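As you look at this complex, bear in mind that one protein chain is not there, while each of the others sits in place.
Moving on, here comes chain A:
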Amino acid sequence: MADLEERQSLLGDEDEGSFTGRPTAKGPGKPLPAICDPSHLLHRIVVLVFMCFLGFGSYFCYDNPAALQTQVLQDMNLNTAQFMQLYAWYSWPNVVLCFLGGFLLDRVFGIRLGTIIFSLFVCGGQIIFATGALVNHFWLMEVGRFVFGIGGESLAVAQNTYAVNWFKGKELNLVFGLQLSMARLGSTVNMNIMGWVYGKVADLVGSTGHTALGAALMIASVTCLFSLLCALVLGLLDRRAEKILHKEQGSTGDVIKLTDVKDFPVSLWLIFIICVCYYVAIFPFIGLGQVFFIEKFGFSPAQARAVNSIVYIISAPASPVLGFMVDKTGRNVVWVIFAVVTTLAAHMMLAFTFWNPWIAMSLLGISYSLLACALWPMVAFVVPEHQLGTAYGFMQSIQNLGLALIAMAAGAILDNRGYLVLEVFFCACICSECCLFVHCMQVDLHQTLMSEFFVTVCFFPILVCFAVALMAVVMLYFVDYLKGKSVDCSHEPPLLQL
């Protein structure tokens, strides 16, 4: 607890310095009401509402094709492979674009303009997508998804950056939790409402077909317009806060250069790797899970869909609660470790037992929410503010890359070796993470041991040599331990104090 207080007082000092106190300098006798005072909690809540709805449109529209899968397949006369292209056109470019988006956010546009631009891309993309359906040109739909993708992921980066700007040192974990639950809400609402919208539109138009599909997608794009509106309001509020509080963007005068990436702190790289390792053990599994529950546990297809989606359903209400808990207790790293170990346990349950998968999947849902709200805010504490966008962009980029690659690998493993081997593979991914943590603390103590770090980085792509490298890393830990005998175990390493 001591470190928590220390942390709060430390960050508090810094923030109080930059927020309160200044309004008095602006002009005496003009106290703002709480809701208009940027340094007040009430005002931050207003900002939070806009911040949450900023991403709503893109999360809603991202899963439009999935919600209307049968309709899209029929109306556009596609096969499943072509249909999957709609998602491929979104995700593959984002392996690079997120990073670029984050960098542009830091370097060129600034957070406010950047957010508006990305929102415009999201809006435009969705409108092109809908137009493609209206005029019955599938290639135009693909173009639309591509444009949508340019905006979508970068908008998430902007959202994260906004969150840090406004809530660092305050309710940051809670805010990240809320954003996650908002994302889930967006896709859940989409899944449940789009079929209905399509039905109504088809009634109006008179028949199903590409016109009805296009019109339904046009209606969906209203959510994007709404998000664009949020971006504009958020920009205004942010500028106002800056004026009132005399908080200037990039106040230190530092500007990010692309070469700064290589000088990112080691802890940040470790956070990236942890992020990738963790998410690859969640999303590809959920993507492939339905058949697993039907075949291994004898579930009906409907039950299998339900148990498969429980992870997302749990994460919607659980992540703000867990975020709040992490805020109150601090120690993000401990919570992340806890989430990872729980995930490992859940995967092992699924792989090696016939226990009811509701247990394992619920556990997975909770640990996923916990990790999401504890891991992402950590970035804000290891990089300076002017690099935040780039860091988040980079994180999202390599997460996308990892997911894309591992999803292919997972498909291949499943096709050739089945679910048991696949699950063991996921367990191995998570295990490697556990070892990274052990390592993480160590690296933090000896930041100079870069060679050691590269051992860790290199072994990840070659999971085949997983065990060997693992031994190496853990051995290194022991060797290190022998060298630096003065290390007191009870004293928490710096990263643990986040």
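In the analysis below, a contact is a pair of C-beta atoms (placed from the backbone, for glycine too) under 8 Å apart; a residue touches a chain by one contact, two chains touch by 3 or more; residues count from 1.
As a working rule, contacts and distances are computed from a predicted model.
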### Query
Which one, "Trafficking protein particle complex subunit 2-like protein", "AFG2 interacting ribosome maturation factor", "Glycosylated lysosomal membrane protein" or "Nucleoporin SEH1", is the UniProt name for the chain you do not see?
"Glycosylated lysosomal membrane protein"
### Message
Can you tell me which of A:V143, A:V205, A:I294 or A:A409 touches the chain that was removed from the display?
### Response
A:I294
### Message
With the missing chain put back, one of A:L68, A:A374 or A:L414 would touch it. Which one?
### Response
A:L414
### Message
I need the residue numbers on chain A that touch the omitted chain, in ascending order.
### Response
291-292, 294-296, 300-301, 348, 351-354, 414-421, 424-425, 427-428, 431-432, 434-435, 438, 466-467, 470-471, 474-475, 477-479, 481-482, 485, 489
